[in-house]
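Every protein chain of the complex appears in place save one, which is left out.
What follows is chain A.
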């Protein structure tokens, strides 16, 4: 049987030691998915895209609270910038109306530009902050902007690392 525990009760018994994943490549080869944490949307400001900054308890021993909150707040700021209603969006809207919306075939809207910025930011965060801690953030656009999905990985026992032995013992359960 694979190392991943099959039920939630078993997962809570995992020793959350800090496996050191040096890069995403190592994560890919040696890790197995233990859990997924979903950060839901925060609708208190209406229908704008905003995610809850409440720190999930499952990540308690995996990442520092401030780092996590910084990531979510930055993402929220990016989304607010994309959906900002102001001069540029009105200009885009009027120009689009005049050209019978054909202009959308030619130019990239501001929203799309910001979404690209967001995916670059998430890649960078994964590289620098999350992958070394055995976590991986999925871009919310992949999930229909419903959730931020954070995949929690456990080390499957890479040879030679001290943390590997403890996880192999846990996976033997």
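Criterion: a residue touches a chain if its C-beta (ideal position, glycine included) is under 8 Å from a C-beta of that chain, and two chains touch if they have at least 3 such contacts; residues count from 1.
Convention: contacts and distances are computed from a predicted model.
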Not-shown chain resolves in UniProt (candidates "GATA amidotransferase", "Palmitoyltransferase", "Small ribosomal subunit protein uS5" or "Gamma-secretase subunit APH-1") to "Palmitoyltransferase"
In the whole complex, of A:55, A:78 or A:111, the residue touching the missing chain would be A:111
Contacts from chain A to the absent chain lie at residues 1-2, 4-11, 20, 22-25, 27-29, 31-36, 38, 41, 43-47, 82-85, 89-90, 92-94, 97, 100-102, 104, 109-112, 115, 119, 122-123, 126-128, 131-132, 136, 138-139, 141-147, 149, 151, 156
